[in-house]
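Heads up, one of the protein chains got dropped from this complex, but the rest are sitting where they should.
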Amino acid sequence: MSQSLSQIRPFEEILAALQAAFPDDEFTVEAKPIDDTYITLVPESVRPVIELLLEHFDIYHLSTITGDDVGDGVCLLYHFWSGYGITLRILLPYEDLHMPTLTDLIPGASYYEREIQEMLGVTFEGLDIPGPMFLPDDWRDDGGPVRYPLRRETGA
Amino acid sequence: MSRITVPIGPQHPLLKEPLAFSLTLEGEHVIESTLRLGYAHRGIERLCQERTYVQNIYLIERVCGICSHVHTTTYCQGVEALLGIQAPPRGLYLRTLLCELERIHSHLLWLGVQARNIGLETIFMYAWRDREIALDIMENVSGGRVSHAVNIVGGVRIDLTPEHRDTILKQLDELDRQIDVLLGVIENERTFEARTRNIGVLTEEQIRRYCVVGPVARASGVDVDLRRDAPSFPYDQLKFNVPVRPEGDAWARTLVRTLEMVESVRLCRQLLTDLPDGPTTARAKRRVPPGEVVSRTEAPRGEVIYYIRSDGSDKPARVKVRTPTLTNIITLPDQLKNIAMADVSVVISGVDLCIACADR
Partner (left out) sequence: MKPMSPLVNVTHRVVQWARRKSPWILHFNSGGCNGCDIELLDLLTPRYDAERLGVLKEASPRHADVLICTGPVTRQSRDRLLRIYEQIPAPKWVVSMGSCSCSGGVFYGGHNILGGIDQVLPVDMYIFGCPCRPEAIITGLARLLEKIK
C-alpha cells in the first residue's frame, strides 16, 4: 500500500463509519493477538462492508481468506491489512455454504476463494473456476480420499 | 497466423519445482497463458491438525526449503501470542539474525537462477558461490545449511559466544564486498539491462487489485514492508531502509532485491553488535488455551500470514498458511501477455516463485 502512516485511520473511525452506514446491523468487535480486530458479521453484509472499506478508507489489501470448519458450520475469515489487521468473520451453516464472490471488487481474492471451494466445499457465486487448483485431477476417480480435505466430518 | 500451445513443466529446465504452464502463442508472442498448481500439494494444513504444536514446528519448517526459518518464526510467534508469553530479547535477536541471513541467501539464490534463465551463467556461478558464505554463517549459527531447526515455542535453541560473533562479523564483511560486485553488475551491465528492462511490467494499479506483496510490489512503487509497517521487537530498534523503485519491470525487481541484500547485511551487523544478554528461551506450556491468532512476517518473497486457532488441547484446531508466492503468482497471466517467447523465462523467474510454498 502506498499509504503513508498519516493516512492510516484508527479503527474507531472505521467502526463509526460502519455503524453509521449499517444502523440495523450488530457489529461484534473483538481485539485479538497479534494486532488484529475481528468484526463478526452476517454473510449478507460482507460485500457492502468491503465496498465501504474500499471506497471510503482505501483498505484494499486482502491478505487471505481463511476457511475453518468449526463444528457448527464453516467460518470464513477475511483478513485485511491497513497498518493493523482487520478481520471480518462470518459463519456459514452446513446446509447453506454459499457466498457471493469478491473477485469483481478484489481480483486477488480468486485463488483464496478457489482454495476454500476445493478444500471445504463452499460455493462462491460468480467465481470463475477453470479446474482443480491444488487437488489432483483424479482426486475422486478411484473412490479415493475424502471429498473436502479440511472438513471435520471427513476425519480432518 | 495460426496459434500453437506450448506446455512448460512440470519437468522443465527453467523450473526447479513442478508447475505446469500452458502458453498459447501467435507467432512469437504469447496471447494467453494458464497455469496448474498442485503438483507439490502435500496437505500440510490438514497434517498440522493431527500433530502437536511442537511436532508441527518440524512440519512447518518443511513447507519450503528456501524460506524455512521465516515459516517457523511466524508459527512460533503466533503460538507464543496464544500462550501469552514473549520470547526473551536475546532469543528474538537471534531469531531475526537468521531471518535476515535467510533473506540474503534467498535473494542470492534467486539472482543466480534469474541470471541463468537469461543465459548469463557466470552471474549464476558468482551468486551461488557468494551464497555459500551466507550458508556458512547459518551453519555456524545453527548447525544446518538449509534446514536450521532453530525456532522453538518460546525462543530459539541456539546461542552465540563472543568468538562466534567476531567470526560472523568478518564473514559479513566478505559477503558485503561480494554483494557490492553483484550490485555493480546489475546497475551497469548492459546485457543484463537489455534482457530485463520493460519486461513483465506491473503497474501500481495491478499491484493493488491483486494485493501483491514483497519485492514485486516494491519494484512497482508500492512502499510496503511489514518489518517497518508492523514493527515487532527487534525491528523497532533497528535502522534500515526499504528500497522502492517505480519502473515495475524485471530489472527493477532485480535491483530491489539486491538493494535489500545490502540492507540485510546492515541489519545483521546491528543485530550482532547490539546483541543483548540474557536467556534465549522462555518456558512454554504444551497445552495452548483456546483462542485464535493472526501472525504476519515479511519473508524474502513478501508477507507470510498464519492463522492459528486452538481449542485447549495440545494439537491446533486449524493452521492456515498463506505464502507470498500464492499471492504473486496470480499476476503471471497478466505479465505474460504479448511477451515474446524468448522473454518468458525472465518473466516467470522474475516473480521469484516458490511453488512448494504456494502449494503447501
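We call the chains A and B, going by the order they appear; numbering starts again at 1 in every chain.
The definition used in the following text is that a residue touches a chain if its C-beta (ideal position, glycine included) is under 8 Å from a C-beta of that chain, and two chains touch if they have at least 3 such contacts.
Model, not experiment: these values are computed from the prediction.
Colleague: Please identify which residue in B:38, B:89, B:154 or B:234 touches the non-displayed chain.
Modeller: B:38
Colleague: If I consider the whole complex, including the chain that's not displayed, which of B:6, B:54, B:146 or B:194 touches that chain?
Modeller: B:146
Colleague: Which candidate, B:16, B:165, B:228 or B:315, sits in contact with the chain we can't see?
Modeller: Considering all chains, including the one not shown, the answer is B:16.
Colleague: Touching the hidden chain in the complete assembly: which of B:63, B:199 or B:226 does that?
Modeller: Candidates B:63, B:199 or B:226; residue touching the omitted chain: B:63.
Colleague: If you put the missing chain back, which residues of subunit A would it touch?
Modeller: Looking at subunit A, the ones touching the missing chain are residues 135-139, 144-146, 149.
Colleague: What subunit B residues would touch the chain not displayed?
Modeller: Subunit B touches the chain not shown through residues 10-13, 16-18, 38-44, 46-47, 50, 58-59, 62-66, 68, 109, 112, 124-125, 128-129, 131-132, 145-147, 354-356, 359.
To be clear about the criterion, only the chains that are shown with their structure count from here on.
Colleague: Provide the residue numbers of subunit A that touch subunit B in the complex, in ascending order.
Modeller: 1-2, 32-36, 60-64, 66-69, 77, 79, 81, 83-85, 87, 106-112, 119, 130-136, 149-150, 156
Colleague: If you look only at subunit B, which of its residues touch subunit A in the complex?
Modeller: 34, 36-38, 41, 43, 45-46, 49, 77-78, 81-82, 204, 208-212, 221-224, 229-230, 232, 291-296, 303, 305, 307, 309, 317-318, 320, 322, 326-327, 329-330, 359-360
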